[in-house]
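The complex is shown incomplete by one protein chain, all other protein chains being positioned as in the whole.
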Amino acid sequence: MKSWQGIIHYPLGERGLKPRRSGITMVIDKGLGMRELKDLLEVAGNYLDFLKLGFGTPALYSEEYLKAKIDLCRKYDVKIYPGGTFMEVALLQGRYEAFLTRIKELGFNTIEISDGTITLDHKIRQYCIKRAAGEGLTVLTELGKKDAKVNPDISDLLKQADHDLAAGAWKVIMEARESGKGIGIYDMNGEILEEKLEDFIMGIGDLTSIIWEAPLKNQQVEMITRFGSDVNLGNIQPNELMSLEALRTGLRGDTLRLVLRQQEAAIVGK
Amino acid sequence: MKSWQGIIHYPLGERGLKPRRSGITMVIDKGLGMRELKDLLEVAGNYLDFLKLGFGTPALYSEEYLKAKIDLCRKYDVKIYPGGTFMEVALLQGRYEAFLTRIKELGFNTIEISDGTITLDHKIRQYCIKRAAGEGLTVLTELGKKDAKVNPDISDLLKQADHDLAAGAWKVIMEARESGKGIGIYDMNGEILEEKLEDFIMGIGDLTSIIWEAPLKNQQVEMITRFGSDVNLGNIQPNELMSLEALRTGLRGDTLRLVLRQQEAAIVGK
Partner (left out) sequence: MKSWQGIIHYPLGERGLKPRRSGITMVIDKGLGMRELKDLLEVAGNYLDFLKLGFGTPALYSEEYLKAKIDLCRKYDVKIYPGGTFMEVALLQGRYEAFLTRIKELGFNTIEISDGTITLDHKIRQYCIKRAAGEGLTVLTELGKKDAKVNPDISDLLKQADHDLAAGAWKVIMEARESGKGIGIYDMNGEILEEKLEDFIMGIGDLTSIIWEAPLKNQQVEMITRFGSDVNLGNIQPNELMSLEALRTGLRGDTLRLVLRQQEAAIVGK
């Protein structure tokens, strides 16, 4: 039972239950042990949709340990998947088929397909998505490059998003790395590049098809302010998951403020 | 037994034992699980006076889990309380009485009263403090606004501190948020605004009545350097609690240096 039911209601409203189609939170796991993962799931499993094992860290666990992590996530209905870079390594080494097989053997139910570091031909990308979706995996794809010097056109990203979704991707992730700085829609200080974001929004059909990587608090606040509590957010640090849920529900100053503004606006008849 | 007793003494002296009136440390808990909390309390329970469940996170736990956290803290004589924003939400929703009742049912023994986000009439603030103190709760109040654009006068903050203490607040917290930047006595880089701090110090009767939020290491070092080991500090991250205790006792370079300077000064007869 919720601890404050009947006493306080969430200023920005109740959140939907899992499995969600929007309001999704993806956390990046950089090497959580079983005790930390249990803590995270017990405390905040209801607020967690996807756990990404960052970078190629899946290869650094023993098989036994990795399976235990995957099993635990599945028990809490949290989808767990290897970071896109790991898939890129498999592709680079000509082992995509073996990679898919191994993912399923280990118990992963989700895959991320990206070309953040490698160069990926359009047709191969399409093939990878279709192939993974055909295996029954939930497919997430990622838009953008990890190198701050490479700066793809928004129009190219929009085209790619459309193609990915058409090929079977469930959602498309907007790259921001772990740092949230100098990549995609964020400048070197992690502030939003207004024009880029506007262009992207204008071009995208369904906003709920995008998961925005937003590792920094100011980014999370901005996204919730613009798009509401149920914006999809990713690359959240494990120890920030509850803080983000407080932001989403209006239980933190930065978003509680939104409610106050609405009330004031209502009073003056705006 | 202490692990180095009889071999090394703390350069800045022994610290007082709990319950303390000064030298207080308040840690911000953004969603610790039971295992993490046990670790924290076992390792550093003696150095921890208050645990604040940050923002409105208390509402995000199940009743069972929240009670378990509260009970564990009480076992270690750590006072635990919901963040001020949560109390502001209750007030905003006209549920202050129900909030007080629920706090006590759950086992909290401390409350924070603030107006970091909402606007709070002086009389209501006084009422809230007296009401909570009357229920036997330890009352902490907070000075200042969470919005960096709002910049209260030091003289107003001083007046409020006096009123809060007179109404029954045990200590008054100087707001700095989790980031420690651009709020209260800190500039956008987290450096101390000298003039503001001086003005505040000049006006305050009893320095031990203030808990300074000091989330950044440079702020902790500055405060210990100015006011000594037993300055009250808050918004410490859980994984920084032992580092702070090392600073307080002179067991870290930044404050060990203070002892060396005193010795040099003694030698040259200053």
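When the chains are written out, they are named A and B in that same order, and each has its own residue count from 1.
Operating definition for what follows: a contact is a pair of C-beta atoms (placed from the backbone, for glycine too) under 8 Å apart; a residue touches a chain by one contact, two chains touch by 3 or more.
Treat the numbers as computed from the prediction; the structure is a model and nothing was measured.
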Full-complex contact with the absent chain, from A:Tyr10, A:Phe55 or A:Trp170: A:Phe55
Among A:Arg95, A:His122, A:Lys159 or A:Arg226, residue touching the chain not depicted: A:Arg95
Option from B:Val43, B:Val150 or B:Ala265 whose C-beta touches the chain left out: B:Val43
Omitted-chain contact residue, chosen from A:Leu106, A:Leu158 or A:Ile201: A:Leu106
Where the unshown chain meets chain A, residue by residue: 30-36, 54-66, 85-86, 88-90, 92-93, 95, 98-99, 102, 106, 116-118, 146-147, 179
Chain B residues that touch the omitted chain in the full complex: 1-4, 7-11, 35-36, 38-40, 42-44, 47, 217, 239-243, 245-246, 249-254, 256-257, 260
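The working rule: only the chains that are shown with their structure count from here on.
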Centre distance in Å when chain A and chain B are each reduced to the mean of their C-alpha atoms: 34
